[in-house]
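A single protein chain has been omitted from the complex, and every remaining protein chain is retained in its original position.
This part shows subunit A:
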């Protein structure tokens, strides 16, 4: 099965490519590290009823192709979010 990829490019930096490693746990779940409810609302007492559904599985327990894609994209989204957060921190450091 093909896995999704993402490329981030800007004139000032080398393009950064994000790829899926199906063996890693973060590419096997729809519950991402960076895509949960924000700590602010959870601290205010929010009950999180907006979680994504689990990836769908077949009778043998394997993920369906669409479930696999959703899980892969969750891991990719985490990688991209961490990359962009790091870039924002660098930009903030330059300003300071």
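What we mean here is this: a contact is a pair of C-beta atoms (placed from the backbone, for glycine too) under 8 Å apart; a residue touches a chain by one contact, two chains touch by 3 or more; residues count from 1.
Following the convention adopted for this analysis, contacts and distances are computed from a predicted model.
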*Select, from "N(6)-L-threonylcarbamoyladenine synthase", "RBR-type E3 ubiquitin transferase", "DNA-directed RNA polymerase III subunit" or "Exosome complex component CSL4", the UniProt-recorded name of the complex's unshown chain.*
"N(6)-L-threonylcarbamoyladenine synthase"
*Of A:35, A:58 or A:85, which sits in contact with the chain we cannot see?*
A:35
*Among A:44, A:59 or A:91, which one is in touch with the chain left out?*
A:44
*What residues on subunit A make contact with the chain left out of this view?*
35-38, 40-41, 44-46, 50-53
